[in-house]
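Written below as structure tokens is the structure these notes are about.
One chain of protein is taken out of this complex; the other chains stay put.
Each chain carries a letter (A, B and C) given by its place in the written order, and its residues are counted from 1.
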Amino acid sequence: MLDKRVSSLADAVAGIHDGATILIGGFGNAGVPVELIHALIDHGARNLTVVANNAGVGRSDLARLMAMGRVRKIVCSYPRSKGSVVFEELYAARRIELELVPQGTLSERMRAAAAGLGGFYTPTAAGTKLAEGKEIRHLNGRDYVFEAPLKGDVALIMAERADRWGNLTYRLTARNFAPTMAAAADTTIVQAREIVELGAIDPEAVVTPGIFVDRLIHVPNPAPAGV
Amino acid sequence: MLDKRVSSLADAVAGIHDGATILIGGFGNAGVPVELIHALIDHGARNLTVVANNAGVGRSDLARLMAMGRVRKIVCSYPRSKGSVVFEELYAARRIELELVPQGTLSERMRAAAAGLGGFYTPTAAGTKLAEGKEIRHLNGRDYVFEAPLKGDVALIMAERADRWGNLTYRLTARNFAPTMAAAADTTIVQAREIVELGAIDPEAVVTPGIFVDRLIHVPNPAPAGV
Amino acid sequence: MAPLSRDQIAARAARDIPDGAYVNLGIGLPTLVANYVPPGREVIYHSENGILGMGPAPPPGRENPDLINASKQHVTLAPGAAIFHHTDAFVMMRGGHIEYALLGGMQVSMTGDLANWSTDDETFPPAVGGAMDLAAGAKNIWVLMEHTARDGAPKILERCTYPLTAPAVVSRIYTNLAVIDVTAEGLVVREMAPGLDLAALQGKTGAPLRLANDWRPLTV
Partner (left out) sequence: MAPLSRDQIAARAARDIPDGAYVNLGIGLPTLVANYVPPGREVIYHSENGILGMGPAPPPGRENPDLINASKQHVTLAPGAAIFHHTDAFVMMRGGHIEYALLGGMQVSMTGDLANWSTDDETFPPAVGGAMDLAAGAKNIWVLMEHTARDGAPKILERCTYPLTAPAVVSRIYTNLAVIDVTAEGLVVREMAPGLDLAALQGKTGAPLRLANDWRPLTV
């Protein structure tokens, strides 16, 4: 029987190794897997590379993980957020590395990893300093930048509803990066508000098919992010 | 008011020009936009390039369009089907050009066009004769083939349900290539079994957002394909 | 001379958005545009975090924490809205499906180069978000901004001094003083604030301007 449910948050994040690349879902405060981030904090892995759209707010959650010196590098489109402080401090002190990636390129690079592609050419950032040092190719009368796939060892994401095979649905814009990240990591770990019987999710309404999910933990009342 | 509904099949296919590249949805007999193909036959455009997974069956629908000498070239992964005859005849007589593309590459090339990418590297077909003459790049210890985007002037697709903005849902595996083709053509023309009020489709259940759709014709009882 | 207020710049740009258009409004000044679209026009707003058919802000107390826009503000859905994931949202942007992107600008060059993401100030970390994807991909890029910086320095230049967001993408500029088209023959003033003449406008602009034969006073 295929059953991806685990019984504790500690089990959910077990085995994450030092130096791992962790994809973390969420855009603003929507879809942030708060309890999984807390579990990662408790777990102790360090020297991490974190891929996320933002670099945390306040001093909790991802910001706390960074403040503890556990994040070596962040790959991110918009590290500054309303209320972000920890990233700025670490950046000014040169204690964290930043790879700044345009948001669509960030998402597309993860999709390329998910899809088994070797890379792609995008017009985004062509002719700007974010393309410096990258391969430029002129195609169909326009400059494109070569971008490589971006794969995670682990993805941490939040879902609305799940079944034991790992089929997922999301809630409105909490969906954001989650479907792409789920498919782009070797081990995808999901916290779900609700776990339903197999067959209870309409096959046409599944957003993330279970094949992209490895572990599932039930977190019925997640704490709000960014507080 | 944004209203993509047109009142006749002739209006739906109006303006398709000779030499156009037409993406046609469907896999097997599921999701084939039969009435739109008939409208294209009646419309008269010729010298067409057709992109479709199969090259028609029997002597009706797409096979009929080909038999009329209206298709110069077909881009396709599996031109032979159970019951296909017209393509074989034209191919043997060298009266049609075939570009054979692996099914996943076909789909991904259309997605690249939809996504504004300049091309991508895929491991599919590397080391095979379908990669002959193509750029090969060694990335991450593996050979990849460069593939260019594949854009349509027109896409013809079948949906289950639509609203006047062109939001679409599909029926089971009739979905197949339609969401990708809808996004990959300059003019996307949809026949829908049902047209509902704006707001009647759950925003989270929309499969093809209306931005990818240009014209919508109500065909409540489509004829089965392949007969 | 009667320069426009920020709301008036937004209202002026709103007048040019056609019925049925797919539009992405950038952070800041452009977000005001939604308040001024003329009645009777149905405009479909895109948000890069996965919404097409975004509605206005909810009434106080009706905010849904899972329904926010790209500026992380609470929003609603219009009837006909669709929700999708980030990668698909950027397919729409990069792939030329968004018809109009109305963006803020720090600088615009006479050839339509846009700089709106970084002042190259190294004392704080850079952030780009979706600005480059939108600038590279939307069909029409309109910039809404004050005509000059706070210190009076021109923001419309022969060449941008700030790092580019994308080269040669802006087709129209709406400022508090003028509406200017970026054309193959250079910058063409379509509208000027009443009381202003071309010489005065040119004095506040860092690139040569030409007055359209059919130019009109800039009014809302």
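Operating definition for what follows: a contact is a pair of C-beta atoms (placed from the backbone, for glycine too) under 8 Å apart; a residue touches a chain by one contact, two chains touch by 3 or more.
Since this is a predicted model, take the numbers as computed values, not measurements.
Engineer: What shown chains does the left-out chain touch?
Structural biologist: Missing chain, whole complex, touching shown chains: A, B.
Engineer: Which listed residue, B:F27, B:F146 or B:F212, touches the chain dropped from view?
Structural biologist: Spelled out, the listed residue whose C-beta touches the missing chain is B:F27.
Engineer: Looking at B:T105, B:N167 or B:T188, which residue reaches the missing chain?
Structural biologist: Within the whole complex, the residue contacting the unshown chain is B:T105.
Engineer: I need the residue numbers on chain A that touch the omitted chain, in ascending order.
Structural biologist: Those residues of chain A that touch the unshown chain are 1-3, 111, 113-117, 163-165, 167, 183, 197-199, 203-204, 206, 209-212.
Engineer: In the complete complex, the non-displayed chain touches which residues of chain B?
Structural biologist: So the residues of chain B touching the unseen chain are 27-31, 53, 77-82, 87-88, 91-92, 98, 100-105, 107-108, 110-111, 122-130, 171-180, 207, 224.
Definition applied: only the chains that are shown with their structure count from here on.
Engineer: Could you tell me the distance, in whole angstrom, between the mean C-alpha positions of chain B and chain C?
Structural biologist: 35
Engineer: What is the distance in Å between the mean C-alpha positions of chain A and chain C?
Structural biologist: Whole-Å distance between the two chain centres: 30.
Engineer: Quick check: what residues of chain B touch more than one other chain, meaning two or more?
Structural biologist: Chain B, residues with two or more chain partners: 115-117, 203-204.
Engineer: Residues of chain C that contact two or more other chains, please.
Structural biologist: In chain C, the residues touching two or more other chains are 83-84, 90, 94, 136-137.
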